[in-house]
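Below is one structure; the comments refer to it alone.
Complex shown without one protein chain; remaining protein chains in place.
Per-chain numbering from 1; labels A, B and C assigned in written order.
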Amino acid sequence: MPKTVVGVMGPGSGASETDCARANELGGEIARAGWVLLSGGRDEGVMDAASRGAKREGGLTVGILPSIGATGMSQFIDIPIVTGMGEARNNINVLSSQVVFVCGMGPGTASEAALALKAGRHVVLLEAGAEADRFFTKLDPKKTHVVASVREAVDVARHLLDSPV
Amino acid sequence: MPKTVVGVMGPGSGASETDCARANELGGEIARAGWVLLSGGRDEGVMDAASRGAKREGGLTVGILPSIGATGMSQFIDIPIVTGMGEARNNINVLSSQVVFVCGMGPGTASEAALALKAGRHVVLLEAGAEADRFFTKLDPKKTHVVASVREAVDVARHLLDSPV
Amino acid sequence: MPKTVVGVMGPGSGASETDCARANELGGEIARAGWVLLSGGRDEGVMDAASRGAKREGGLTVGILPSIGATGMSQFIDIPIVTGMGEARNNINVLSSQVVFVCGMGPGTASEAALALKAGRHVVLLEAGAEADRFFTKLDPKKTHVVASVREAVDVARHLLDSPV
Partner (left out) sequence: MPKTVVGVMGPGSGASETDCARANELGGEIARAGWVLLSGGRDEGVMDAASRGAKREGGLTVGILPSIGATGMSQFIDIPIVTGMGEARNNINVLSSQVVFVCGMGPGTASEAALALKAGRHVVLLEAGAEADRFFTKLDPKKTHVVASVREAVDVARHLLDSPV
C-alpha cells in the first residue's frame, strides 16, 4: 500500500517572501497530515521552504531534481530522485502527486499547473495571482481550486483524497 | 548550418474550427518562409492542421510524438520523432523551436507556452483567449507576443529570427 | 542529509526463479543495512521480489514507474514515482542510485547497467551471465563488479559507499 504523496510546486529564485512563508507552513501541515511531500527538490524558494516545513514536523520529503547530480539540492530532501532532464521533470512532479499544491507563480510553476490539469490532477492555487487564478480556472474549472489560506488548501486536499476517484 | 525550426503548438481533439483554420494557414506561411515546421505530431487539431498546411506549400514537417509508436501520427509528418514519454515531450517541442507559435489553448498547450518562456523562447499567441493573453503577458511581457492574425504572427517571428540573440 | 538510496535492476516478466530468489534476499539485506531500495517499481520479476524482501525487513522502497498511472505497480512500493516515459526512465533509476545492483539480465536491464556506467555509477553484477560479465567488465573494468553471492554484493556496496568519492 503506497503512501499518500502530494506535491508542492512554486518558484525557485523568483519566489517572494510570502510565497516561502506559505510554503513553509504548508509543508508542516502536509507532514502533520501524514502525507509525503514531493517537490522539485532544489535549495531555493518554494521547494526549499516547503521541504523545510515538512522536516520540522517530522515528515518525509522527496525531491525530483532537474540536474544530473545533487548540486543545488535542498538540504531538507530525504529521497532525491535525480532525473537529469531539466524542466521535462515537471511532468514527473505532477504525475507522482495525488494532489498538486501551487504556491506562487512563475513560468516553471505554470507548466506544472498546466501539466497537472492535463494529467487529470487537482490543482490547489495559493498566492498564484489574479491572472493565474482566472486562467487556470478557465482551463479546467472542476480541477482548479483557488484557496485563500494554507488551512483551506489542506482542507480541500483532504476532501479530494478522501473522495472516491 | 542547421535549418530554422519553428514550432506550432495548440490543442488536439479540443481544437476549434477557427484554431485549425488558423493553424493550417500558419503552416502554409511557415513553409513559404523556408522554415521547418515542428509540432506535437498527432493526427488531431492544430498539430495536424498546421502540418497539412506546411505540406501543401512544399514544406518540411517534424512531429515530436508522445507515444511509443507511430499510432495516431498525422499523415502530414515527414520526420517522426518517437519519444514514448507523453507530455514530458512538450519540453522537447519548445527547446527545439526557435520561435513558438501558440494557436488556441488547452492544458497541454498551456504547458508548452510556459515551458517555452521558462527556456527563454519567444511565444507568439494567436487565438489563445483573453485570460491566456493576460496570464502569459504577466509571466513574461518581453517574450510573450499577442497577435491578431497569421500575417502578424509570421512578421513577429521573422523579426525575432533576424535579430541578434 | 539525504538517505542512502541503492538500486536493484533486473528483468520483469523474463526473470528466472533464481533471479527472484536472489533479488528477494538482496532486498532484505538492503533494508537491514538501512538503505532505501529503488527499483523500476513494477509487479513482476526482480523489481517486485527485491521490494518484497525490503518490506519484509521493514525497509523503505521507491519505484520509478514507466507508466502514466499506478497500474502494474508492485504492492511492495512505498513511494511510487510516476514518470510516464517508458524505458527512458531507466536513466532516472541509475542516476538516483548511489550503487546499482543488477540481478539477472535482459535488454532493459542491460540498458540500465550501461547507463549506470555512463553516469559513473558502480555496477554490481549478480547472476548476469558470463557474456554480460565479460561485456560490462570490458566496458568499464573499474566500475563493474562481478559477485557470486548476495553477501558479496552487499559487502562490495558497503565498501563503495564508505569510500570517499
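Simple rule for what comes next: a contact is a pair of C-beta atoms (placed from the backbone, for glycine too) under 8 Å apart; a residue touches a chain by one contact, two chains touch by 3 or more.
Quantities reported herein were computed from a predicted structural model and do not represent experimental measurements.
*Asks:* Per the definition of touch given earlier, which of C:68, C:117 or C:154 contacts the omitted chain?
*Replies:* Of the listed residues, the one touching the omitted chain is C:117.
*Asks:* Pick out which of C:46, C:79, C:105 or C:157 touches the chain that's been left out of the picture.
*Replies:* Final answer for the missing-chain contact: C:105.
*Asks:* Using the touch definition up top, pick the residue from B:24, B:91, B:111 or B:144 that touches the left-out chain.
*Replies:* B:91
*Asks:* From the list B:30, B:50, B:64 or B:153, pick the residue that touches the absent chain.
*Replies:* B:64
*Asks:* Suppose we count only contacts with the excluded chain; which residues of chain C make the list?
*Replies:* Where chain C meets the chain not shown: residues 85-92, 105-108, 110-111, 114-115, 117-119, 129, 131-132, 134-135, 138-140.
*Asks:* Even though one chain is hidden, which residues of chain B still touch it in the full complex?
*Replies:* 1-3, 5, 36, 62, 64, 68, 70, 73, 75, 77-85, 91-92, 95-96, 119
*Asks:* By the contact definition given up top, give the residues of chain A that touch the hidden chain.
*Replies:* Residues of chain A in touch with the missing chain: 68, 83-88.
Here is the rule we use: only the chains that are shown with their structure count from here on.
*Asks:* Would you kindly say which chain has the C-alpha centre located farthest from the C-alpha centre of chain C?
*Replies:* B
*Asks:* Taking each chain's centre as the mean of its C-alpha atoms, which one lies nearest the mean of all protein C-alpha atoms here?
*Replies:* Central chain: A.
*Asks:* What whole-Å value do you get for the distance between chain B and chain C if each is reduced to the mean of its CA atoms?
*Replies:* 40
*Asks:* At which residue positions does chain A touch at least two other chains?
*Replies:* Within chain A, residues 85, 91-92, 119 contact more than one other chain.
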